[in-house]
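A single protein chain has been omitted from the complex, and every remaining protein chain is retained in its original position.
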Amino acid sequence: MPTTTIDRGAYFTSLPQPYYLSPSLYEEELELIWGRQWLLAGHVSQIPAPGDFFTFEIARESLILIRGDDGEVHALYNVCRHRGFRICDPTQGGHMKRILCPYHAWQYGRDGELLHAPKHADGDPFAYADYGLHEAAVEVWQGFIFVHLSDDPLPSIGAELAAADESMGVLQPERMKIVKTIEYPCAANWKLLMENELECYHCAPSHPELCNTLSLAEMHAHHNEWGPDRPYFYSWMPLKNGAKSLTMDGETVVRKPFGEYAEGREVPEGFASGFLVQPTCTFAMFYVDHGITAKLIPNAVGEATLVGDWFVHEDAVEGVDYDLDELVGLWDITHRQDIELANRQQLGIASRKYAPGPDSKRYEPGIESALNLYLEMVGDVSGLLDLPG
Amino acid sequence: MPTTTIDRGAYFTSLPQPYYLSPSLYEEELELIWGRQWLLAGHVSQIPAPGDFFTFEIARESLILIRGDDGEVHALYNVCRHRGFRICDPTQGGHMKRILCPYHAWQYGRDGELLHAPKHADGDPFAYADYGLHEAAVEVWQGFIFVHLSDDPLPSIGAELAAADESMGVLQPERMKIVKTIEYPCAANWKLLMENELECYHCAPSHPELCNTLSLAEMHAHHNEWGPDRPYFYSWMPLKNGAKSLTMDGETVVRKPFGEYAEGREVPEGFASGFLVQPTCTFAMFYVDHGITAKLIPNAVGEATLVGDWFVHEDAVEGVDYDLDELVGLWDITHRQDIELANRQQLGIASRKYAPGPDSKRYEPGIESALNLYLEMVGDVSGLLDLPG
Partner (left out) sequence: MPTTTIDRGAYFTSLPQPYYLSPSLYEEELELIWGRQWLLAGHVSQIPAPGDFFTFEIARESLILIRGDDGEVHALYNVCRHRGFRICDPTQGGHMKRILCPYHAWQYGRDGELLHAPKHADGDPFAYADYGLHEAAVEVWQGFIFVHLSDDPLPSIGAELAAADESMGVLQPERMKIVKTIEYPCAANWKLLMENELECYHCAPSHPELCNTLSLAEMHAHHNEWGPDRPYFYSWMPLKNGAKSLTMDGETVVRKPFGEYAEGREVPEGFASGFLVQPTCTFAMFYVDHGITAKLIPNAVGEATLVGDWFVHEDAVEGVDYDLDELVGLWDITHRQDIELANRQQLGIASRKYAPGPDSKRYEPGIESALNLYLEMVGDVSGLLDLPG
């Protein structure tokens, strides 16, 4: 049987087989990893006015992201306090005057407080104040809505990403909009997509389109500068000399640039911004004209969904300022390539002959950083390394 | 993590999360609940003559319901005594001279006795008498065929439902026929459908069509009259004033009334009859012109099938005495609504923030009755409250 021991005498390696196959470990990860990090849920442009909402599904939870009467974004657990009904359907989204559970018509305010439990008014002596919707922590940074599921507070995501403030701020991300969302189902453990994202060793063989305009040398250098193993990074994908945007040909794909660049500010050579969250594998890559975010959603030990969003200036008009297929083109093909890679790696890892091999110190340091963080977060999981069956 | 403790200090509540999600508990329930109750299998009109049969699938079992040469209904385990072959395909049904296993051609009589094991006659010395098909307990009450899977006897279902004898008897249910069967797949634990069935608190928000003719006030009163926590009830759904049948508009949907009402007997104002089995969630609701039964079939911890049957007088002719769409209309939409409710509740119950909330003493007493019975039947299951993973 393949080993379960992590042996890094000579080389840094990925993880032994059971880390990618154990259902019990996966369940623990939902709590210890996914339940204890800031997760990118969406963007303020999705809910501009009080009562606007969307839902965010992750780690068996569903949150209602709603702008409250107080003007703030609230993240409410999508679970009625009466008998646990999932109040809003994930396909829903839009505007609500009140949050109405369709099962027994319990009504909640936009800030989550219980307003009315029909017929209980007849005499059941319980206090409405005790039965508001549970609320998750939420923080908006540069227009991006982050949430976390932990009952303990986490350090501010804005403080964590302060290094990205300047370059992102110039883009005025709160004045962007999402014009395309694609969900990519993946038949692999989420950590394989995470590892994939954190090295560009595979970019030349696997992503020819991306390599048209991505500077591989600077990308590798960037990965080597990360330093200590921490979860939140100011990160970007560097452009080749002369490229203006990370696109098929290096030209911009949206006529209307973002933020201050729309007002005449000079664009620095090779401008790029973004951020990265590990090990939960969320990243944002922004250029002068467009940007993308990619979120990983774990579904089961061997299943995940990659959710890709494409951003343009809030005033950009499809067919006038950009062509949607052209906008989406590069990352759509890149995401599909990565999913296919993860799917096939998952198959190989199930082999009795799989053992983690030597990772390149120079070209795969991102994996080392993320896995060290991962191992620190999960702690001793030796009792959970069972395989299915 | 959500609690596993049942705390009813202040209120009656539904069950903690693991009761709806634990695969181990589900397996035990098949034995302790589904294996120890009378289950509605079908109706005598399906097998009028010796050799007529149908199959009934439940709790990983398949029974052959066959009218024997003795004129009685037999419930034979659909498992060949040779090597376990499932003799009759569930899609089969009809008439058999003998029960022939298609694998090796072992032949059984209509009462289950082994008649011939080909080639064993050549000399293997085993006694045919020891290898008849296993038989399950069966009882016919008012034309409804009940079975149970327990090796121990259960009290007569007829005696349990004696209170319903008079009102059901007037309808002469053995002279009805089933004219439509629909299976509704459900992605929820079976107990959520059971709880759904046992309260009408949700009827106003969730079943507008049903509420056209159902008297909510009397329904709630009926639920409050149930008293002790027992499995079999004379039960009905009361009509609003002036309604003649539980239909979209309160009018009958079949011209030919049932039983003595076809012979001129005066119909009492708001006539309704039926019965209910809890916690296995089977019910029958009959009116002067038509009736329905609904059976719940558990398939897995988070999967069940609701099987709806529609009954009319045996002499009623489609297109003349009734329109099939009109007959089926109200309960088809009502069943679909309930399935959708259970599906979404199942999602919410998986949340780490789910905890059973206060049930209404006045409007949800049926849940208390069924869950008390359920908890008594399963006994101490604290060792089974594991979650998947």
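The letters A and B name the chains in turn, as written, and every chain counts its residues from 1.
Assume a residue touches a chain if its C-beta (ideal position, glycine included) is under 8 Å from a C-beta of that chain, and two chains touch if they have at least 3 such contacts.
It should be emphasised that the depicted structure is a prediction, and the values quoted were computed from it without experimental measurement.
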Margin query: Could you pull out which residues of chain B are in touch with the chain that's been left out?
Written below: 23-24, 26-27, 31, 35, 60-62, 77-87, 89, 102-105, 118-120, 122-124, 126, 131, 134, 149
Next item on the list: May I ask you to list the residues on chain A that touch the chain which is not drawn?
Entry: 1, 10-11, 14, 195, 201-202, 204-206, 341, 344-345, 347-354, 356-363, 387-389
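Heads up, the rule we're going with is that only the chains that are shown with their structure count from here on.
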Next item on the list: List the centre-to-centre spacing of chain A and chain B in whole Å, with centres computed as mean CA coordinates.
Entry: 45
